[in-house]
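Left out: one protein chain. Kept in place: all the others.
Letters A and B mark the chains as written, and numbering starts fresh at 1 in each.
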Amino acid sequence: MRFLLVEDSETLARAIVDRLALDGHAVDHAGTLDAAQASISVADYDLILLDIMLPDGDGRSFLAQHRKARKRTPVIVLTARSEVSDRVGLLDLGADDYITKPFDFSELQARCRAVLRRQGGSAANQTSFGDAVLDSTAGTLTTARGTEDLRNRELRLLEVFFGAPGQIFSKTHLMDRLFSFSDDVSENAIEVYVGRIRKKLGASNVRIETVRGLGYRLASRA
Amino acid sequence: MSGRGAARSRSIRSRLVLQLAAVAAILSLAFFLIVRVVADRAAGETQDNILAASATAIADALYSVEGQVALELPYSAISMLGTISEDRVFYRVAAAGETITGYGDLPIAEPQRPGAGPAFSTYDYRGEAVRAVTVMRPVSVGARRLDVAVTVAQTQLGLAAISSRITGIATAIAVGFFLVATALSFWAAQSALAPLDRLTQSVARRGPNDLRDVVTDTPTELVPLMGALNKFIARLRTSLSRSEDLITEAAHRVRTPLATVRAQAEVTHHRLQKPEHRKAMREMIRAIDESSRSAGQLLDHAMVTFRADSQERADLDLAELLRETCERLAPTADLKDIDIVQDIPEGAMPFAGDRVLLQSALHNILDNAIKYSPPDTRITASARAGAQFELSIADNGRGFSASDHDDPTARFSRGSNVADIVGSGLGLTIADEVARNHGGALRIVSEEGEGACVSLLLPAA
Partner (left out) sequence: MRIAAIAGGLIFALWSGALLAFEVEDHKIYAADPQTDLLRIISTADLDAFAPIIEAYQAANPGVTVDYTIASSTELMAALYDERAAFDLAISSAMDLQTKLANDGLAQSYASAATGALPDWAKWRDQVFGFTQEPAVLVISQTFFAGTEPPRSREALINLLRNDPERFRGRIGTYDVRVSGLGYLFATQDSRNSESFWRLTELMGGLDAQLYCCSGDMISDVAGGRLAFAYNVLGSYAESRIADTAGIEIVELEDFLSVMLRTALIPNTAENVEPARAMIDFLAGLSAAPRLTAASGLPPIDEESLRENNALRPIRLGPGLLVFLDRLKRETFLRSWTSAIEQSP
């Protein structure tokens, strides 16, 4: 996905760009409102991450302008304010959601997904391998047996495998992707989720292989 | 110190009344004294005039016959002295120290200079003070010229009676004047202070958030006070918005660096290979999360306290509010594969309250439930309308227990110290404060291992 990050703090912006890149997202960064305007006039973005306090103005005015221009690109506001005080104003101004700094990137992704899903999947975000089709936005897996809803963690695990078929992912890497830092879980917990997606992929010609001592990978049923 | 201060700051009204009354008292006294002196003098002069007229009339009746001074004492000369009062009357007609007629021992009032008009004198005679007048009249007796002294004296009973009557009248008038003036001074103080009362009322009537300038019809003298008051209100306004700004600013200042550190830490975590390094980085991220959560809740708490004081009320729909909160936190719950089941009936639950505060309360309760629920569970958000509104969040978590270090009941007591309220428990403290601020309560039903049900109870209109 392609993000536009409007954020004046250079260090924070770089960290966010780096972090989202890890998940395979392309992020453009704009440090000011002017730069942000320039960016959206030349490129299409799947989602805009907007900071409120900017050197050349209030992010809310950008938001208002954005909605006035009837642009459909969803906006998630990054707010440093209190959890509650800004909510009403922001949502009324047309923000699709907001997330309070500092944020967990998995939560940010979850919110992005939720926002995009609400948009009605205009940009169908589908990945396929073999005869299995993963729709990230809808949160579904389609196989010969039909389409199945996925739990959040199942979806995220499948995203990892579908993102790089054949690549071996260590348990550690998968845990990083699946669990938040506050969840104190053992590496064995990953096996439960791998078990679940294997079951869901059972009717297809793809499977999750265990590579002893290294981890797991997505492979075609030979 | 404060007692002395209180004693010193007597009311303007009583001071004004006292001062006006004191002025009235002085004027009354002055009036009384002046009336007395003037009236006494007038009465005295009246008596003197009558005495002089009497003596003159007697002197006019002097004549000489056969080488002797003779007198036809005119009836009216003496009787006129009895017309006004019942004073005793004495007279003496003497020539060259020899009494011709009358009271031989009646002293003659010495004229101030010979040939002058009647000479007056006051002395004691026959046991009583008398006012006497002597008129000198030369009478030709043969070839001689005899100076005849006609003295008429009268006691001062009538004078005293007149004086006491006038004193009585003067006293009555002075007292009356004093009373009327005092009553008027009450009225004057009242009306002089009326603008102050109006000003007081116009300030007292205001709501807690009414920080507009005071605009009442004020007299010139109160304009500086009004100006000062309005300046103060303006400062208060600035200060209040500044404290709101401060909370915002503080949040910004704390959260942005934390966000930076956390993002970088996460990136770093991904790049690290050695498990011990990764563990250290994970702990760092957890610490960041914990502190940002605490900071967030402290700031939330400050905001709740700030807003609770200002008592903003708006009509809102509690069902809608709960639905919004559920949707807002659904992605968070999703991360742990937790389902939020909404058991919210159709139809509005109208309530007058502070939207921000109620949202904060619900958010904290739900956020807490998500935090303490294991993955792959469900949380039920239900709303019930009855004698009171009941917004409940029930989870399948561990529940609260006495052994739990996060015992919520401990945190409910307002007297708890700050160290104790830092942490997730503050979320329930916030919810509790919001509930009480709206005339409701927070109810926690919990059984260990069975999960907890936290309900926000609010009075139905």
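Convention: contacts are C-beta pairs under 8 Å (C-beta built on N, C-alpha and C of every residue); 3 or more make two chains touch, one makes a residue touch a chain.
Please read all numbers here as calculations on a predicted model, not as lab measurements.
Participant: Omitted chain: which shown chains does it touch?
Facilitator: Those shown chains that the absent chain touches are B.
Participant: From the listed residues B:Leu20, B:Ala52, B:Val89 or B:Met281, report the one that touches the chain absent from this view.
Facilitator: B:Val89
Participant: Just name the one of B:Thr46, B:Thr101 or B:Thr171 that touches the chain not displayed here.
Facilitator: B:Thr101
Participant: Of B:Ile78, B:Ala308 or B:Ala385, which one is in contact with the hidden chain?
Facilitator: Once the missing chain is taken into account, the touching residue is B:Ile78.
Participant: Just to verify: which one of B:Leu16, B:Ala39 or B:Ala70 makes contact with the chain not shown?
Facilitator: B:Ala70
Participant: In the complete complex, which positions of subunit B touch the hidden chain?
Facilitator: For subunit B, the residues touching the absent chain are 70-75, 77-79, 81-82, 86, 88-90, 100-102, 126-128, 157.
Here is the rule we use: only the chains that are shown with their structure count from here on.
Participant: As a quick test, compute the distance in whole Å between the mean CA positions of subunit A and subunit B.
Facilitator: Each chain's C-alpha centroid was found; their separation is 64 Å.
Participant: If you look only at subunit A, which of its residues touch subunit B in the complex?
Facilitator: These residues of subunit A touch subunit B: 9, 11-12, 15-16, 18-19, 22, 53, 78, 80-85, 87-88, 97, 100-107, 110-111, 113-114, 151-153, 172, 176, 180-183.
Participant: For subunit B, which residues count as touching subunit A in their complex?
Facilitator: Where subunit B meets subunit A, its residues are 247-248, 251-252, 254-256, 258-264, 266-267, 269-270, 275, 278, 282, 285-286, 288-289, 292, 296, 299-300, 303, 328, 330-332, 334-337, 355-357, 359-360, 363, 375-376.
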